[in-house]
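Left out: one protein chain. Kept in place: all the others.
So, chain A:
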């Protein structure tokens, strides 16, 4: 047995499983292929690579492990593939079509080829319960318990495994939901239950119902999955702590997650901004705002850090907006678009180029993978331009077929547009860059961040191919590629805190402030937060509790969260402070405010963060490139083919600026720096690129 202690952070993505292993000797990164159908195998494969690298048996490595933090796509995959539990919905009678009608909205009013989405729970498994509570919490129709018992029996008879209970106004008065849960426990024992008011105390019945239905449907399988992965780690000798990443950008004990598995929907991507905030602060850039981009094979995920805070949203869709299902659950705001290395380029009948939304995926993958793909992708474009070395893709673990890439781009794009093959490849990169820029613009507009004064963080294995161009287009002064950027979410996992959130609806306003109600609710929230903190004592390094209110102007429907210095409202001065803080928040996000207006409160929030570490991440030990590096020919729009130096990070003197063109390679990623850009290694092993002051015109 080794005397070292290890901490593992693992993020299972669609294509790769990223693993970071931290020990006294530093940090090391590994990538294994994700195994569809058995995600635990991808995890163990990555761990096996780590064991070999450390000269240890897998068992010895795991026995020396003290922490395993895990990001998983298991929950979202189960939903996308329709492999969740057989789930029923109990809703207020007269309102059982809540999941069918949703909130309306559509992406393209003329595209009649898109089918109207099926409800998350079939109508055949949706039951109306005679009961009704109004906005004030008054019971208008008493709960018909006999009917509930009948329904319970039918659920059992029909083999239902999970039930969501979601009644109108249960957030104001949860009596009926609680009673129905009791009755189901008794009359349908063993069925997993989620009550909407407890899981997601928010206004808008569709969002609360959708969250409850999704959560319930995940319970049986996530309980099995989390138990299974923990068991396999234990079988191999691991005796440390197992945590799972949440959509809220923190970590939870696996057992706590099994009780509310909706937290795992965006388990990995939500950690990207946590990592981005850390890396931005560490590099001492001083930027107030950070745009964090994570480029994968099929998706491009964008998230933000605004003044040190990571903005949240309730409007997270599983699948496309209006076509998929809204989780309605507060989560780190991550915008995903279908753009990545595998996005397919094609020319329409009118002679206009498109990139995506179709993706070549992992199979057959880009033409250059040589697995039978003939459609040109973004990766093929980078091969054609010499930006990617066919012999050193992913550190040489894959050899690319440059001839296939050339043929695909020549046939499908260059010939059709009347461009040279290099111009065609460059056009593909320009267009995918624009698609990614628009994704960044969308999220920054909605969150009130000006991208041009933000630091851009390029994360993900394919980020280096066009992130300099993205930064230039956005007007960002700098794009930073952190040392662990190729496994951004996993690096976020290593620095994540244990988090919990407590929330209570509270309807009042600054011009009729209900001091009693607000103070009573905050006292209750504080008690819940302290109890959580107490339960974690010993296992964590101290906790911080923060308070916030969700508020809006009268009649607005989009709430803003306003952080509070303290949860005390002793008199009108405190209320006025809150009102002014709301005006400022509204100005920041929406550029306007209404200074004479009162402010309505909707909910009160308490958050607990328990730190799991108190030191910086160590340097990455296996980031060095191959030994023999030579300059190679690469193509850039401003120069055409030119001899381009190929560098390793360790060849660069930290802080010393160099001018592009250059290509910086690590075993995990390739960063392309075009002529005009300036770049330097940072003190902590990252690469910072200033994408040239000159504007680059999209039209020649």
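Everything that follows uses one rule, which is that a residue touches a chain if its C-beta (ideal position, glycine included) is under 8 Å from a C-beta of that chain, and two chains touch if they have at least 3 such contacts; residues count from 1.
Following the convention adopted for this analysis, contacts and distances are computed from a predicted model.
Considering the UniProt annotation of the chain absent from this complex, which name among "Oligopeptide/dipeptide ABC transporter ATP-binding protein", "Thiolase domain-containing protein", "Hydantoinase B/oxoprolinase domain-containing protein" or "NADH-quinone oxidoreductase subunit N" applies?
Its UniProt record gives the name "Hydantoinase B/oxoprolinase domain-containing protein".
Touching the hidden chain in the complete assembly: which of A:53, A:144, A:434 or A:574 does that?
Going through A:53, A:144, A:434 or A:574 one by one, A:434 is the residue touching the chain not shown.
Which candidate, A:82, A:105 or A:189, sits in contact with the chain we can't see?
Per the contact definition at the top, the residue touching the missing chain is A:105.
Among A:60, A:398 or A:417, which one touches the chain that has been omitted from the display?
A:417
For the chain left off this view, which of A:5, A:33, A:83 or A:123 is in contact with it?
A:123
Please identify, in ascending order, the residues of chain A that touch the omitted chain?
94-97, 100-116, 122-124, 132, 134-135, 140, 168-169, 203-206, 347-354, 416-419, 423-424, 427-428, 430-431, 434-435, 437-438, 441-442, 445-446, 507, 553-558, 589-592, 594, 597, 695, 697-700
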